[in-house]
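With one protein chain held back, the other chains of the complex are shown just where they sit.
Chains here go by letter, A and B, matching the order in which they are written, and residues are numbered from 1 within each.
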Amino acid sequence: MKEVIYEVKGVSKRYGSVVALDGASLKLHAGEVVGLVGDNGAGKSTLVKVLSGAHMPDGGQIELDGKQVSWSSPREALNAGIETLYQDSGLAPHLTVSKNVFLGREITKRGLLGKLGFLDSKAMEEKAHSELERVGIAVPASNRSVSQLSGGQRQAVAIGRAVAWARKVIILDEPTNHLGARQAGEVLQVIKEAKKKGLGVIFISHTLPHVLEVTDRIVVLRLGKVVRDAPTSEFTGDTLVGTITGTIQTIPEEDA
Amino acid sequence: MSSSQQPNLRLERFKAVAGNQNSILLSVLIALAIVFTLAEPKFFSVATAGNILTDWGSIVLLAAGQTLVIISGGIDLSVGGTLAISGVTSAWVMSTVLGFDITTSGSDAYPPLLVGGLVAIGTGLLVGLVNAILITKLRIVPFVATLSTMGATLGFAIIISNGMPIGGPNDFSLISPINPTWMPLSWAVIGVIIVVTAVGLFLHKSRFGLHTYAIGSNSFAARAAGINVERHLTKVYALAGALAGLAGFYVYLRLGAGSPSSGVMRELDAIAAVVIGGASLMGGIGRMMGTIIGALILFTVQSGLIMAGVAPDWKKVVVAVLIAAAVAAQTLRPQNRAR
Partner (left out) sequence: MKKNYFKKAVALAGAAAFAIGLAGCAAEEEAVVAPTTGDTAVVAEDLTIAFVMGAESDPFFQAMKLGAEEEAAAQGVTLIWQGDPSNYSPETQIPIVDAVLAQQPDGLVLIPTDPTALQASVAKAVAAGIAVANVDTRVGDLSDVLTFITGDNEDGGAKAAEAIANAIGYADGETYEVVIGLTSATATTNVARKEGFEATIAANYPGINIVDVAYSESNPEKAATNVNNWLTKYPDLDGIFAIDGTNASGAAAALESKGLVGQVALVGYDAYPDNVAKIEAGIFTALIAQDPAAEARLAIQTLVDYLRNGTAPANAEVVIPNVTLDANTSAADLVKYTYVAN
């Protein structure tokens, strides 16, 4: 088994009086796809935000490559090589594909103009499309804003962006939402490619067949706690559903 | 790319230019000019162009800052008040503090005017920073935050000036057309054009502008991409304040005095120009050229109505129709329908 690249230990998070996460732990190895599942309100989105640096946990530890880290902003997690695809994308609808891909990491012109922050739009256009193609996403070249693309194309851009930039970890929150069967299949293919490259992938989905198809391990969340963390081979469709809804009793994972 | 796609590209490009917001605005501007010239032939003259540009100068500075603010998803109602207090403070410094009064004119006035200009910009910058703190630190929505700064600045302007204009040194030739026969631009207007062009370039070509659009388009996406939204918005409101301060100085040059009543309601003119120019109050959409032409349209209407001898209340009707048309065009655009 490859090394652990990303780990959270006993993280908790509450919003006001609502407890979203209650001592959840999760380990991710390089070249591994971990499925994160749970019912509505189980805490999946919150865990994603803690992993991506969008929210700080109230308690618990985060470790990257074995060293303790703390993200005070998404920028820090991004710089560390962790890319996140949020539910409902996280694309700015009025911006073009290339501007979205390079948002926050723009290519500036050389020299004085560059120091003032002037952008090299042509370079970004070219690079964006070549990078997306490299990870298997083909988006029509255009100057139109992302809002003019179809839902599936938008999703493809968002995934492509995450995969193109990721150096260590990719977190995908419901990436196959709004997609037809063929496009969903393409997304799963992208995940397999990322795994081959040695990235760690966290895959959140409601579509259990997809989870069973593409993951190495599945972590089940219920009411903010991890109730089962086991290799995918140990689940069937029925037992997975049962674990999520709680009809199948589980022994809580002990802290590592 | 296959050859069958080439003619489509050409057609696409033509459609893009013709349907381009800026082309439509320019056509409206030209149409208005024609209508007003028919009503009063003297409208079509270098003098009228000079009058329009002189009026346009102060508002387009306000509108340039407002464009950035609106694109970022906010609004700044305080720019009129900032204009007033900047002009008044600038006049007060030049006359009361430094001792130059209205008898200092011509090029003698340049040294104090330089100081006055910097004071005006600095005052505007301060107000902008206050707005930024209210909005990013105290988390007050921009409408409410800038509404209160508007009241405070207008009030302070009256207090400092005792309600009367404060006269000071001036060179009126800076604000008059350089050559009444063929050059309607004044040095002040040329300065304004340079500033607004620079702001426009930053908006459209730089990282700063891109982040402004991103925040207005989807502030969550901007934050997730690693942009420090609060720090960026601080820069945006500070810049809007500084531009309003510069506008206050422009009005000082026009009047030879800092006038506390010169700012009232000017923020509405600025917002009108931005909306007519094609920006959306929801954020994420807007272009500086649109604002520039939008402001030109406003003052063409103003001058045109005066020249044509039409009751000035009609200006409000015309402006209301223009704004409604601009907002309707906004809503009907294809990229908004696909959302």
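Quick note on the criterion: a residue touches a chain if its C-beta (ideal position, glycine included) is under 8 Å from a C-beta of that chain, and two chains touch if they have at least 3 such contacts.
All values reported here derive from a predicted model rather than from experimental measurement.
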Inset, instruction - Could you run through the displayed chains and say which ones the absent chain touches? - result: B
Legend entry - Selected residue (touches chain absent from view) among B:152, B:306 or B:327: B:306
Legend entry - Absent-chain contact - pick from B:20, B:45, B:197 or B:228: B:45
Legend entry - Candidates B:128, B:142 or B:165 - the one touching the absent chain: B:165
Inset, instruction - Decide which residue listed in B:146, B:259 or B:291 touches the omitted chain of the complex. - result: B:259
Legend entry - Absent-chain interface as seen on subunit B, which is shown: 40, 42, 45, 47-48, 50-51, 54-55, 58, 102, 137-139, 154-155, 158, 162-167, 172-173, 175-176, 251, 254-257, 259-262, 264-265, 302-303, 306-307, 309, 312
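Rule of thumb we're sticking to: only the chains that are shown with their structure count from here on.
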Legend entry - Rounded Å distance, subunit A centre to subunit B centre (Cα mean): 42
Legend entry - Residues of subunit A defined as touching subunit B within the complex: 52, 54, 73-75, 78-79, 84, 86, 89-95, 99-100, 103-106, 108, 116-119, 121, 144-145, 147-148
Inset, instruction - Could you please specify the touching residues of subunit B with respect to subunit A in the complex? - result: 201-202, 205-208, 210, 213-214, 216-218, 220-228, 284-285, 334-336, 338-339
